[in-house]
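A single protein chain has been removed from this complex, and every other one stays in its place.
Labels A, B, C and D are assigned to the chains in the order they are written; within every chain, residues are numbered from 1.
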Amino acid sequence: MTLLSQIINGIQIGSIYALVALGYSMVYGIVKLINFAHGEIIMVGAYCAWYLIARLNMPAWIAVFFAILLCVILGVTIEIVAYKPLRNSARISLLITAIGISLLLQNLAQLLFKADPRMFANLFPGSKPFLGLQLTNATLVTIAVSVVLMAALSLMVSKTKIGKAMRAVSEDKAIAELMGINVNTTISFTFAIGSALAAIAAVLYCCSYSQIEPTMGSMLGLKAFVAAVLGGIGIIPGAVLGGFLIGVFESLTKGFISSNLADAVVFGILIVVLLIKPTGIFGKNRREKV
Amino acid sequence: MLVVKNINVFYGVINAVKDISFEVNEGEIVTLIGANGAGKSTILKTVSGMIRPASGFIEFLGSDITSVESFKLVKRGLAHVPEGRRIFLNLTVQENLDMGGYIQSSSEVKALQQSVYERFPRLRERRNQIAGTLSGGEQQMLAIGRALMGRPKLMMLDEPSMGLAPILVDQIFEIIKELNKAGTTILLVEQNARMALTIANRGYVLETGRIVLSDTAKNLLVDDSVKQAYLGG
Amino acid sequence: MMNIRFKSTKSRYILNAAAVLALYGVLYAMIENGILNRYAAGLLMTAGYNIILAVSLNLAAGFLGQLPLGHAGFMSVGAYASALFTLGLEMDGAVEFPLALIIGGLVAAVFGVLIGLPALRLSGDYLAIITLGFGEIIRVVILNLSFTGGAFGLQGMKRYSNFTNIFIFAVITLFVISTLIKSRHGRAILAIREDEIAAEASGIPTTYYKTFAFAVSAFFAGVAGGLYAHHLCILDPSTFGFMKSVEILVMVVLGGMGSLIGSVVAAFGLTLLPELLREFAQYRIIVYSLLLVLVMIFKPSGLFGRYDFSLGKTVDDLFIKLRAPNKKGGA
Amino acid sequence: MREPVLNVNNLGIRFGGLQALDDFNIHVNNNEIVGLIGPNGAGKTTVFNLLTNVYAPSRGSINIEGVNTMGSRTHGVTKAGMSRTFQNIRLFKNLSVIDNVKIALHNGIRYSFLESVFRLPSYWKQEKKATEKAMELLSRFDLDRHADSIASGLPYGAQRRLEIVRALATDPKILLLDEPAAGMNPSETAELMANIRKIRDDFHVAIILIEHDMSLVMGICERILVLNYGLIIASGTPEQIKNDPAVIEAYLGQQRGE
Partner (left out) sequence: AGGGSDTIKIGFIGPLTGEVAQYGVAAQNAMNLYIDSLNEKGGIGGKKIELISYDDKGDATEAVNAYNKLVTSDEVVAILGAITSTPTIAVAQQSAVDNVPMMTPTATHADVTSYGNNTFRACFLDPFQGSTMAKFSVDELSAKTAAVIYNTSDAYSSGLRDSFIETAGEVGLEIVADEGYSKDDVDFKAQLTNIAAADPDVLFVPDYYNNVYIISSQSKEIGLRATLLGIDGADGVLAIEGADSANVEGLYFANHYSTEDPSELVQGFLSGYEEEFGQTPSALAALGYDGAMILCSALEKVAASGVKLESSDKVFQAVIDELDATDMDCVTGHITYDENNNPIKSLAIIKVEAGEYTLYMKY
């Protein structure tokens, strides 16, 4: 019984990781950037939804819509202003820029909203019985949303024209352009999707964990990124699988090994997996042809 | 069809292309020859918009394209097979060809793909192989095949015969001739200058970023200085 | 004509040694006279171990070309090892402290090898994630061990670190890493950064050198940790989290991956910058992060790129410049 | 007198469903230049990759002057006396030309970490030696004037030559050249041909040469092996190969065969 309930606990947080990891994977897939600012976009989305619902008393769905809109605008603006000039530079410069943006957003939020945490009212209250346990509605919605989005995004990348463009751009931007692909639009589009995912993740995160604060995105982002790597970064189903796995590992470790060492055990598992399968679970091991 | 006027291209402070002008007329095969580092590839990259000239002017099909982005040029019918193959290493052969047909409708992509496979049966054999693991020559075939998928009006080829087996080199030049007959204008850069001049109408000779000679291919083939420097005596 | 050029390596060494001594002398005198008050002197010391951290990370990041995100982990291992050593022993400081630093360094180096050996099978972002993971594991384990004081950390270390010994170790670090780079071993490390397969084909045992570079990098991070532990005299495991690793990485990238002078300048600058911005209170991190982004956008390869400073060469160039107009005049 | 420096028996590898190389045997004598030709995708580069253990052979044996190098890592093979160039140039792009060469001298100079850090006399002596050796090698290939430029800025042909110099710097007994003339024009190729001969004579190395430029292959190889679909389909002198109908059919094409 506790085993089952620990697994359910894990799936709950895991579904959030999965959703966030999807955003990481989309962006990483195309520009090979660990977008450290992704966590902060989630934070912005959360504050936006909270502000509209709690302060301006807007209906939830309108608030969610505006949160997505704001995050998309923010994500695309960041890409154009801060990342685009660095497209041909070393990837590490891009990484540092992302870290800078992340710090910037976090501290702007701290100025604007103060450091005090805010609570977000659950949009999906209640729970459903499941094998004798209770699964909260928020969890069910999060799982459903992450699985549906995973399927939709996978289809988009493999079947649509824009998906094709994304794959080409991720391989070689200059050559993609020679194929007639508008690289700038494609990258902006990817950031838009990544940011929309962040906003959705933000709202669902708040429904499950209610607390909003300026630093909420950093650890969440880091764990989700680890999840994306575990599944095979850049691979959409991998991100979701990785998210659920990290959540379940974490919960089982806390439940049955040691709650104090949980983070260490989770990272330990990650390391072991990567040593066995160096490109993550769904990653393809590709040796360079010489 | 293509008019290049007084372009200058810099890499940092290196002036790789100096005040170069040339033109390619509809239906022609024009070749650029010159030693290593003469600036041939740089010219092609400038025309296709991969790099921007510091000064000068480029016209394609009657309109100024000096600062038009490359992806728009593709739609106007310009194809560039860049130096060093530059195929999509992590995609399969088939996916690479798909990308080549990005601007085509999906029904046409199928037909074009079949014709590429007919030209290069080796590619059909390897169609589900990851392109990065192809042999050097197979990659070269793929690069050319990919460009054919775009059905260009003007095709610029940068050393298409590099790394190909002799039998395939002949085949590549045959293909170029065929394409040209079917209406595609060709701008060709080749180290194999003899072959290039044999199929070309006209040629330009480059030395350290400048055009030093331009004439019909026939005349260039018998030009002493060209023979001496580029045709192996 | 008098030979003023610093062509011979020997004269360059003498010149460098003189410059280092002079710098030390001036700073020391300023501290002693109170021209630099304790606040300024404290900042200089903080800058000192940040320089050690940045320069040592540059070996693994800039020269070996990996992306380690767990440098703070090595620092913490060194800090705890040396602090436990001095806390456990009653010895004369002049003996105890250098010994403690070396032990801190060695323990960190052992961790470097332990982490390096398996991790180096991976590359790129996967290696980055693994080093990040190891850094976090080290932190969590320290938090849960009893002899490290858990969340309370360690305190009561003697305040052994001072301007002089931090300066000495910073110079040693710079000296060792810059001489290492200009040797066959350093070239092997650079070759791995450029192309691993070609390096192997040129006869370089790449696994050995990767591990070696990681170990040296970790060693100096450990030494910096030891200096830190005996400067603040309190160790708190949460200091050595992921953000600290990022902070060091930022110094390296901002200075220029593969430029030692860049690391020195950036470590110094980024130690001072938040202090200069102190008056801005809550705005200072905002200013800091904005500057970071702007520098990256306008100077993506870092302030110094891969430029390596050579005093001898600079002086030569200066003489050449000074002489040039004379020559013109003479002609 | 001539004696075999390299004995390779029964080498083979599969990539998934593809037998890229099968039952490959080659014996190379001292100072010999052997050509390896064949259609694209025949498995030539794969031979080099197996010999230098960039790919681990599924079976076979490799022996350099009596030393078995099956299973040793690439740097071990290099130490044992076999070095190579790459079909897609792999220079240390951001390093200076001379450093590219000095890296390959790694095993030729011996001083320890401490000797280098403390700059002991052995460091100075051996570094000087290394620099001289590198400059000497570079000047043979007309690269000495580029010694301090960054490798990636060199024109293509110069980069190919630098790869050869780098391979030579490891002091090999057998040199593997993978399409050294690719991207060179005929006069440059002619120059290269002279150079390869000189290398053989001055450095006393055996050379295995992969090349699609028949003027080069036929011009300098004493013996040629022809691969097709991973199998040796012919071997012999250039004259024999030129007239071998199977080779003409698969590789040379009618015009040249005639």
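Quick note on the criterion: contacts are C-beta pairs under 8 Å (C-beta built on N, C-alpha and C of every residue); 3 or more make two chains touch, one makes a residue touch a chain.
Just so we're clear, the structure is a prediction, and the values are computed from it rather than from any experiment.
Trainee: Could you tell me which shown chains are touched by the chain that is not displayed?
Mentor: Listed by label, the shown chains it touches are A, C.
Trainee: May I ask which residue of A:M119, A:A152 or A:V272 touches the chain that does not appear here?
Mentor: Of all options in A:M119, A:A152 or A:V272, contact with the hidden chain holds for A:M119.
Trainee: With the missing chain put back, one of C:P98, C:P118, C:G150 or C:G305 would touch it. Which one?
Mentor: With C:P98, C:P118, C:G150 or C:G305 as choices, the missing chain is touched by C:G150.
Trainee: Hey, which chain C residues sit against the chain that's not shown?
Mentor: 37-39, 42-43, 46, 140, 143-144, 150-153, 155, 159, 228, 232-234, 236-239, 274-275, 278, 281-282, 284-285
Trainee: Kindly note down the residues of chain A that lie in touch with the hidden chain.
Mentor: Listed in rising order, the touching residues are 2, 5-6, 9-10, 12-13, 50, 54, 107, 110, 114-121, 127, 134, 136, 209-211, 213, 215-216, 218-220, 250-252, 254-255, 258-260, 262-263.
Definition applied: only the chains that are shown with their structure count from here on.
Trainee: By residue number and range, which residues of chain B touch two or more other chains?
Mentor: Correct list: 133-134.
Trainee: Out of chain D, which residues touch more than one other chain, so two or more?
Mentor: Where chain D meets two or more other chains at a single residue, that happens at 45, 54, 86-88, 90.
Trainee: For chain D, which residues count as touching chain B in their complex?
Mentor: Of all residues in chain D, those touching chain B are 15, 37-42, 44-45, 87-88, 155-158, 179, 182-190, 212, 214-215, 250-253, 255-256.
Trainee: Which residues of chain C touch chain A in the complex?
Mentor: Listed in rising order, the residues are 61, 67, 118-119, 121-122, 125-126, 128-130, 132-134, 136-137, 140-141, 143-144, 197, 242, 246, 249-250, 253-254, 257, 282-283, 285-286, 288-290, 292-293, 296-297, 300-302.
Trainee: For chain D, which residues are in contact with chain A within the complex?
Mentor: Per the touch definition, chain D meets chain A at residues 45, 49, 54, 86-88, 90.
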